[in-house]
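Let's turn to chain A:
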Amino acid sequence: MATGQDFLARLLQQATSAESTRVRVRAANIESLRDNGLPLEERLESFKYTPLARFVVDDLLEERFSPPTITVANAAPPPEITVEHSIDPLPADHHPLARINGSLLAGVVYVDVAPNTHLDYPIEIDYRQAGPCTRVCVRAGDASRCEIVERHVAAGVANRVTRVDIGSGATVAHRRIELHAAAHSQWALLAVDVGAASHYELDHYMAAAAPRRSEVVIDLTGCGASCELTGAVIGNEKQIGDLQVQVNHRATDTRSRQLVHAIAAGQSVLTFNGRIEIDARGDGSDATLTSRNLLLAPTARVNAKPELEIHTRNVACSHGATVGQLDPQQLFYLRSRGIDDLTARRLLTRAFLLRAITPRAQALGFEAELIAHLAP
Partner candidate 1 sequence: MTSRPLLEIVDLHVTVAGKPIVNGLSLTIGIGEVHALMGPNGSGKSTLTNVLAGREGYEVVAGSARLDGRDLLPLSPEARAHLGLFLAFQYPIEIPGVSNMEFLKAALDARQQSLGSEPLSTIDFMKRVRGIATELDLSAEFLKRGVNEGFSGGEKKRNEILQMLMLEPRMALLDETDSGLDIDALKVVAAGVNRYRREDRGILLVTHYQRLLDHIVPDFVHVLAGGRIVRSGDASLARELEARGYGWLTDAA
Partner candidate 2 sequence: MPGRFPLAPDRADVADNRTDDIDRLIERPYRAGFVTDIDSDTLPPGLDEDVIRAISMRKGEPDWLLDWRLGAYRHWRAMPQPAWAHLEFPAIDFDAISYYSAPRSQANRPKSLAEVDPQLLATYEKLGIPLHERAALAGVAVDAVFDSVSITTTFKDKLADAGVVFCSFSEAVAAYPELVRRYLGTVVPPRDNFYATLNSAVFSDGSFVYVPAGVRCPMELSTYFRINARNTGQFERTLIVAEPGAYVSYLEGCTAPQRDEHQLHAAVVELVALDDAEIKYSTVQNWYPGDAEGRGGIYNFVTKRGACIGRRSKISWTQVETGSAITWKYPSVVLRGDDSIGEFHSVALTNNRQQADTGTKMIHLGRNTKSTIVSKGISAGRSQNSYRGLVRIAPTARGARNHTQCDSLLIGDACGAHTFPYIESSQPSAVVEHEATTSKVSDDQLFLCRSRGIDPEKAVSMIVNGFCKEVFRELPMEFAVEAGKLLEVSLEGAVG
């Protein structure tokens, strides 16, 4: 594909012509891209429904390096939290889109939460002013407790990498919404490492775009680590939304829960791939996943792929997926009480969405924003 080659050439040119500190941050990823190129011609299983090429767009090369803003209670973070803009060299990334990210970054924003800190206010990460490529790494110290609220609402294209590293005995609640910019290609990777006896809670909501793909990888690496993901994906018009979640049980007695609801209206195409992998170290793991999908229009489409990969015997593991429409019995019941068809459908659609909205996400106004996205 000539365009892919062109893109790569321009990317490498731009990546290496910057000032030397930036090139130093990028070196390993640049080298890796130079050596391996981009697998744009290959049929990649993980990009079956939304091809990789859709996220390799020229606008990523726009020279704007603004990082997202980090605030706590609308002010600069308190002393227990340090925010640092690092220009240390990054190792090469594995994911091809993360490699593009790593080749164009001016630096990484590190947010460190000191051990034993209990934060009363969330750490807010706001992307409104951010450039196309950003990378944020939150490190939650041992026995700390904090909440992260991430709003992905940039106007242009986006290629975002977020890392959350959680020490032991800590609790991190992460609320995330990816909205707006329906006309632009949006890609985000969230990689989380959960340490021993720590708990990670992720509320993850996204509206489809042109297209939007969000990848979440949660590694449960410490004994007794646990995570709970609650999420929703909604699509309207000709949008494409792709949520890829992978939970890796890499230690004993780890536990994971996933609940994802998807609503496809208009001519949208939504994909949910939820993968649970339990390796030989995951003895005593307990994992469940529920994927429910609502098709609102005959022109919309849903692809659901719940996967299990299990390499040890002593596990309790299950997943379920459904695809269907609104329940005709319920619709009839509402209508028999005098509610018109359209209102009844709205009520039931909202009820379906609500089942995957946590109380905290509702308090943050996420539900209202998602519903607004569904309105014709």
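The set was built so that all candidates are chains of the complex that A comes from, given by their letters.
Methods note: a residue touches a chain if its C-beta (ideal position, glycine included) is under 8 Å from a C-beta of that chain, and two chains touch if they have at least 3 such contacts; residues count from 1.
The structure presented is a predicted model; accordingly, all values stated were derived computationally and were not measured.
Of the numbered chains 1 or 2, all belong to the complex, but just one touches chain A: 2. Within the complex formed with candidate 2, the chain A residues making contact are 45, 280, 293, 295-325.
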